[in-house]
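Please see the structure below; I have some questions.
Of the protein chains in this complex, all but one are displayed in their positions.
Showing chain A:
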Amino acid sequence: MTIEDRDMDDQDVTLLLREAAGGIEPGAAPYAAVVRGGKRRRARRWAAGAVTVLALTGVAGTFGAGALMDRPEPVAAETAPSPERRHVYTPWVTPLATVRDGANASELRLSVEVWGAPRNAAEIREQKARMVRHGVWRDRESDPVRPGDVWFSVVATRVGDGRRTVVVSGLEQAGGERPGYVAYDLPGDLVSGRVVVGHVSPDVRRITYQWRDGSSDPGLIQVAGLKDRWFALRADAGRRLRAITTVDAAGESKTWPAS
């Protein structure tokens, strides 16, 4: 049998794969980054099938009339050529809500910070330096860093000492199949009870949380720099969620049952 017409047997395939796999030096496991990313994923609670998120936020109520305040309409996103005007180096900041926590006599301001998309390697480098200074790079670095990516974070700022906590962060999802809404559960160590923030696709005009004893329609907020519209809800252990419904601009509704 010549080299040219020799056939490979199973053992040969195994040897070839072993050879190819030997071409990489795996390096040390990035354990800390894995855990950090895992915690962030846990916080995100993507709602693709709704069930997971609904189970998570499943006992909720709306904010009281005075609990969610200060919701100014943000300015529309700019599309200017310079990186400064595209907010590549400083984020757009859109207030979402102020949560007054009577139990802890504290006040927490929730806002969405959006970093514009860098267009090249130089802008990526400078954006990283600015994010490091801004104190968000540790949350940013585990997501891919590529030209064209818009990165956002939901920041909770404690009124009084100004302590900032990034509670949720991620890349804006562009195009493709997307769930009608996404909801995140804020960590319980920040507020008593539960606070949910979420966003709906741009075509959605209304979102309704249907409880067993009523319903709530959180207002939608256009966050500067993002296409999606955002909302906030305060969770309460006394209510059971039945379903979430979204209604788009054409009046079409979609419902995700809680179970």
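Just so it is clear, contacts are C-beta pairs under 8 Å (C-beta built on N, C-alpha and C of every residue); 3 or more make two chains touch, one makes a residue touch a chain; residues count from 1.
The definition used in the following text is that contacts and distances are computed from a predicted model.
The unshown chain of the complex is recorded in UniProt as "SigE family RNA polymerase sigma factor", chosen from "Tripartite tricarboxylate transporter TctB family protein", "Sulfate adenylyltransferase subunit 2", "Spermidine/putrescine import ATP-binding protein PotA" or "SigE family RNA polymerase sigma factor". The chain omitted from view is touched by exactly one of A:34, A:132 or A:249, namely A:34. Interface with the hidden chain, as seen from chain A, comprises residues 3-4, 6-8, 10, 12-24, 26-31, 33-35, 37-42, 142, 144, 176.
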